[in-house]
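All protein chains but one are shown at their positions in the complex.
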């Protein structure tokens, strides 16, 4: 099996940010994303999805390292201060690497 | 804590493939799987889960490296061309390694 | 981008355990968690979320390595025998490392 | 004229779709919605009737019914443990399921009787609530013995504050406080739609029943037999008690059906927490895969026919 | 008096909200719930009526309608493949969609006629069920030719056991078995709420229709034109057939509308599995983005007006 390494960026944030984060993700070069509904707890308290205002979303983006880095930096700078949000990045092996951006899978630059 | 390394294979695909992919996953040797509902966007456009035809599922399989490799290859060969699908593989540490197949957690062969 | 390594612990278990696992996770030092609804199949059969009794939840915790280890050990000792549950741990890079516990991201101790 | 009850036909449709492996399912949010409406409706109806009854009349009946709830699991346990050779925890857990009651089965027998114009004591939902509990306590004692580590406080919370019990009891109290006239404005949702909602519920129950068959096969013949024979015995006890308490014929049929039914809401949740070593597949396969369908399709008409013999005058 | 039908206004509201990019959506569980209620209600109503009809009268009509279901995709295919230069698989898949029927469109035409007091043969849901299938078979044959690898058994399961067909057929059978009197207790949910539920469904359909517009733009003008012109032709065939079969005026309008409608439930699922190389965006964009709105807003009144010319006496 011929694989290449890419980054999997996972963002968990309040649902009301979804549209904005998606727009940012696409603008910064990601070619796709996957969203699941979530709830949770963090520094900003319990978010239990019982109703609109308190739901989270979990957004996953597979992309090359520079894109992941750009998105992560952008989200931190624009949303961390005022919104419920965390993000983390992991290495994953993918099959059709060209789908996820040109960059080789070097560690975060 | 005594851990061993296994592979976590994540498949995101259109919901109508669920039954087939599950059957393949089990036939190729995985001993379990986990499914969450998802939506997203990729090369085949927006899939926003508003109704049946446009929902995605996110299927996770923890297994040994050869099984992960076999499943990934099979899915690529059978579904990539005509269906909305991506997959990626990561290393994870597990506790009860025997649950997830015999193979030692070497890198993908 | 300034990142640090932490652990991402993922627990998949029957929904009826949710409250207990969450309580354990918080007591053992994690500063947050994220929950998504799931279904699946494992050693204890199909859990297809059709109704309460048969749903799973997928709990993610980002934390430092000792905390991850403590949670994993605790869950194994208390629930593995009688409940539907699996867990796995992966390395992730995070931005605001202090959010997820003090420990440096060394491999599991 | 013996109309085929469409509500039961929905159950049959669910079973058929399940057997043919259709992808039909109620989304779980819809299943929850439908269940909530049924529980509230049953509670409200019972509460309204309760507000009309002097407690002095009801109290002895309530005591007797609780006694039955304590007795039934004590009868079931030795059968399961000694005759069936099930492990202690499993036997105790299944006994608790069969000592308790199924709200869905209650809804069907209520619909069945009202479709046939057979009157029954409308405060029966009080018994449904009362019967949820005692069997759970007996089951836990059978599995773990009496000891301090039982954390009865926490267990009590699990049992009394599970959403099924809260909705049923809450409906009962609201119906009791508001009275017939008070609940009338919300009747269009809770009473007029009742049978339609019950039909949807039974459709899903049919699908769930089929999904238990795999587990059932693994459990073996003994459990399948128990899941039919023990309800028949319980129905006898419940029906006898109803008759002895001087209930109407309809009320006797209902009490027989309640006795014959096996819980699949409150008890599984409580047992899972209190007796985790019991395998939940066993009790659910028996309760949902055999006893529920049996009661819906065969049991209720049977108990009705038997009660007719007890009440030659028709009520 | 030509009241603006509020049910259709809900569709318009959905379209408007979609065009203005509101975040309005029906949660998918609610969409499923609403769809299930519609399918069951349509089936039940048809089944009740079916129980009143001698099969001898219906059988020839049923045969003729199946014939129409085989014919329509055969007409659509060459237009799509040769005139439209669509790939074989795409042309076959779209042909199957347009040969089959849309249950939502049926619900609207039924509501439209009943709001205007126009009677029609109430067993029409039988035709809805019948018309689901033949076009799928023709579509698969057009795409893949006749060969042993078609796994007809498995495909049959996909087609007949999809939840849409199961609910519609199940409702039909329950209505038929229970009869008018039997279904009466569940009528408050399935019949009284019908138009309200249909309104919610159309609200979401409006939103879905708009979400197809992007795909449609990519498909080009030919497909958009096809999605309006072919239904007009089909309506002519369907209406002509209704007239020839001696249906009432209302029945003729319904059959014309069924012919003009394009499936978006059973067929997409079946085609996805049987002809995966066909691009599902094409058929959905045409069926949902153009034909559904066209029929709801313009087609149905048009077919009604045309049928009035055929039936000068008014029925």
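All chains are identified by letter, namely A, B, C, D and E, in their written order; residue positions are counted from 1 within each chain.
Keep this in mind: a residue touches a chain if its C-beta (ideal position, glycine included) is under 8 Å from a C-beta of that chain, and two chains touch if they have at least 3 such contacts.
What you see is a predicted model; the values in this text were computed from it and never measured.
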So which shown chains sit in contact with the chain we cannot see?
-> A, D, E
Contacting the left-out chain in the complete assembly, out of E:88, E:144 or E:195 | E:195
Hey, which of D:118, D:136, D:183 or D:259 is the one touching the hidden chain?
-> D:183
Contacting the left-out chain in the complete assembly, out of D:52, D:157 or D:217 | D:157
Of D:20, D:166, D:229 or D:244, the residue in touch with the unshown chain | D:166
List the residues of chain D that touch the chain left out of this view.
-> 27-30, 32-33, 36, 157, 161-163, 166-167, 170, 173-175, 177-179, 181-183, 185-190, 192-193
When the complex is taken as a whole, what residues of chain A touch the one chain not shown?
-> 14, 16, 44-46, 48-53, 55, 81-83
Even though one chain is not shown, chain E touches it at residues 3-7, 9-10, 13, 16-17, 20-30, 33, 111, 115, 188, 192-193, 195-197, 199-200
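Here is the rule we use: only the chains that are shown with their structure count from here on.
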Neighbours of chain E that also touch chain B are none
Length of the shortest touching-chain route, chain A through to chain B = 1
Looking at every pair of chains, which two share the most C-beta contact pairs?
-> D-E
Residue numbers at the chain B-chain C interface: does the shared fraction exceed half, giving same, or fall under half, giving different?
-> different
Take the average of all CA coordinates in chain B, do the same for chain D, and state the distance between these two points in whole angstrom.
-> 40
How big is the gap, in whole Å, between where the Cα atoms of chain B centre and where those of chain C centre?
-> 19
For chain E, what residues touch not just one other chain but two or more?
-> 28, 32
Multi-partner residues of chain B (each touching 2 or more other chains) = 36-37, 90
Every touching chain pair, please?
-> A-B, A-C, B-C, B-E, C-D, D-E
